[in-house]
Structure formats: C-alpha cells, structure tokens
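A quick write-up on the structure given underneath.
Note that one protein chain is taken out, while the other chains of the complex remain in position.
Showing chain A:
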C-alpha cells in the first residue's frame, strides 16, 4: 500500500501545490530541492493513506513557519524539522508512526516529504487546510476539535520549545513570536493526533491531488492542450468536485501593501475583448474573494487560483503585474471545509469580509 514518490512525481506535486497555494503559500522551489536531495541520496518518500495506519498510531505533522523571504535565504539545516518532531515525541512520550502536512498549498506541502525521507517515516496523504492559509489555527483539525497544542517549535540551531497554548489562535501568536526570535523562520510540529483522528478531521488525498494537478499541467503543456480543461479533468472524481474557469483576462491594476505582516491588496483583470467586463480579486497572502463587475463569483475557503493563461503556471500574489494574461480558476473546497464551524474558522468572516459564504458552483451556476 502507499506509493513511493518519484522525481517526476515530486515535481508534479510541487507545481500542483503551487496551484493549491491559491496565490500564496510560498514558493515550493526550495522545498522541492530539499526533497530531491533526499531522493538523490537514495532515500524514499512513501505516501500512504491514513487508512493504512492502526487507529491509535501517532501522526505528527511537520511544517515551516515564518517568512518565505527568510526561508529562501537561510536555507534549512535539515535538523530543525527533525528537532521539532523529536521534541514533541519526547514531550508526549510516544513515537510518531507517520508525519503529514498541515498545509498542502505552497511550500509546506514539501516539508513533511523532507522529514519523511530523512527519517523513513511514511507521509499521510492528507492535510488540515486543503489549500494554503496564513495562520496555524486555520485547520480542519482545529475545526473538528483537535488541539494544536502541545506544539513543538525548533530553529536551525536545534533550539526547541514546547507551546501549550490555551487555544489554537493563541498558539499561533506565541509561535510567531518565537519564530521571529529564531530568525524569521522556524520548523514546527503541531496538531499531534492518532490516525483515527486524522481520518475524522483531515482533508484526505491532498498530496495525491497536488501531484495529479501538477501532472495534468505538465501533460497539457507537452500536448499543447488546454491546461484548464486538464485541471478540471484532474479534479473530477475528487472531493474538490468543481474546477472551473471564472475569468480570462489581462491584469489592469495591482494594488499591494504589507499590513501587519500580511501582503494585502487586490488585482483587477479586464476581459480582452470587452474591457468593461472586469474581475477583481482581493488577497491577503492568498486570494480571498473574486468579484466580477461587483458581484461575488468565488469566496474563501473556495480556491481562487491565478494562472498564466498560456501555460497554466500558477502566479503568486507577489508575482502579479500589469499586463499579464491570466486565467482565474476556481476550485470548490470539500464539504468538510464548508460546515458552519469550518467557515467560522477560515471562512469570509475570519478574514474580515462582509460577504457571506456561497459555494462557488452556486455563484457561477447559469441561472
């Protein structure tokens, strides 16, 4: 059971993770190189389904926290992520049977693959965000009652700390403060849980989904096929039931500023044939809401992905610039991310948006 990740599979997964990053999540390039180094050294990344683990098997996720700008300069030692896991294991007095991502979008899709290769731990094919989100409490794990604490945090030096916060939001605050002291980037292991809880609370199959999305883009390019049809086809039969093109156009305005450590702003696209037909996306690291001529057509937690219109290559919020030809592709989130509790945690109100959540497939349904 499970499967070993190949070099090609890894590259596909990295690109698919960038799609699931919905404009944010950090560039998976460094993460991909880290995992490639492991594969070149003869180590293996084994991706398993949560069902393959006994109910009481301990799963400890792995992630990096902090600024991608730091991460691309102060590259990982390869010890910090292990130190975080070991610290949490020691604190719990138990050994992890597997690791998993807390975030399948962007850079953090790669971190558990690295840890899994380093330690020979299988990586559970699931995560707690189903995409990228900016904060640690924005997890389906949290929504369905799992405590992020105790959480371990480690630096490249091997310093570790255990955070036992009273709630997951406070855990995020405390961990962020330590992350700054650790140099702006840290390695964390949080939301330790047994396999039965993973099956109950995680978004399943997201690593394989990312790999399939990346493979679909790769194949579409090779065959000069439409990358967006390829993405939609790759989504069919998954929990992410709808993948649809919201808009094709040209970037006519980008307004971006950094507020409270977040890249906030909006981007406006205009239809090529009819410039009056416009789509505006508001983002905070990740894309939050898309409005076509003032009307909401997709809103968080549904995924709003900006992709190069020709190649389907994901374009992050920081890379947006005037004149780009982009296709805005929406992906519906799985049902477990759309419950009232889930929307309280990472729906529109969690980002200060006044618009109510409506599933993207309803917003765009032809009346």
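As a convention for this text, a residue touches a chain if its C-beta (ideal position, glycine included) is under 8 Å from a C-beta of that chain, and two chains touch if they have at least 3 such contacts; residues count from 1.
Assume contacts and distances are computed from a predicted model.
A chain of the complex is left out here; the name its UniProt entry carries, from "NADPH-dependent 2,4-dienoyl-CoA reductase, sulfur reductase", "Hydantoinase/oxoprolinase family protein", "ABC transporter ATP-binding protein" or "Nitrile hydratase subunit beta", is "Hydantoinase/oxoprolinase family protein".
Taking the complete complex into account, A:214 is the one of A:214, A:334 or A:347 that touches the chain left out. Residue A:156 is the one among A:156, A:190 or A:302 that touches the chain not shown.
Taking the complete complex into account, residues 11-12, 14-15, 18, 27-30, 32-34, 36-37, 66-70, 72-79, 114, 156-158, 176, 180, 183-184, 214, 217-218, 221, 223-224, 252, 257-258, 260-263, 285, 308, 310-311, 313-316, 319-326 of chain A touch the chain not shown.
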